[in-house]
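I have placed the structure first, in the form of structure tokens, so that the comments after it can refer back to it.
Yeah, one chain of the complex is gone here, protein chain that is, but the others are all in their spots.
For subunit A:
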Amino acid sequence: MAHQTGCEPLRTRTPVTIKGIRDGLVFILNDQCSFEEILTDLDEKMNGSHQRLLLGPLVRVTLQTGSRKFSDLEEAQIREKLSGHGNLIIQEFQSSSVVPVKQEPVPFIHHGTVRSGQVIEHDGDVVVVGDINPGAQVLATGDIYVMGTLRGMAHAGCKGDENAVIAAVFFRPTQLRIHDVISRSPDTGDRDLGETEMEFAYLRDKQMAVDKISHLYSIRARDFRGGN
């Protein structure tokens, strides 16, 4: 997390405010001040001005961090400061910030044929219920599933996901792209359309590979075991 470079000089609010509540102490860490300032002020208060408060029986401490959320490292640094005083028990870090939960992207479902000159771009998976024709492009940060014939260009994992796959009932793409790997259809002849099994393309050792859709699950499982 990037720190702010410092408080503006005119700011009158103190970095750390200590308040007593019924069952302990509340440390209010001003979210307008830099982390360094908070550490410094905390040091000062622990060893100077508020030293008296901190002697005595066990005290539960709640740290309110305002609208900012500390990283694990920053929390550890603060814990270290306070642990110098045996009677302080850190209960929790409270942050009013809406925790930026990583939002699961919603798949986009396109009904109908994607025609030459048309582009579908989506953050997440894309499902096309229809064909992707030559000259059309579909770009997804996640996977692309075509419930029809893929004749155009499909780019899965276009923002850097090399585990993304492209699946289609009939595979006749002009070009396939996964992450930054590009592969094009062979120049000689078309592939036999006789095959009716759904297939998917994925990256195997940074090379485009095509396999039957029934193997998608096992390949996915292997990737995740691999610690990616």
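Some observations on this one:
In the analysis below, a contact is a pair of C-beta atoms (placed from the backbone, for glycine too) under 8 Å apart; a residue touches a chain by one contact, two chains touch by 3 or more; residues count from 1.
Here, contacts and distances are computed from a predicted model.
Note on the omitted subunit: UniProt lists it as "Septum site-determining protein MinD", one of the names in "nitrile hydratase", "ABC transmembrane type-1 domain-containing protein", "ABC transporter permease" or "Septum site-determining protein MinD". Here the missing chain is touched by one residue of A:Glu74, A:Asp131 or A:Glu199, and it is A:Asp131. Touch with the chain omitted from the figure is made, among A:Asn87, A:Ser116 or A:Ser218, by A:Ser116.
Where subunit A meets the omitted chain, the residues involved are 112-113, 115-118, 130-131, 133-135, 149, 151.
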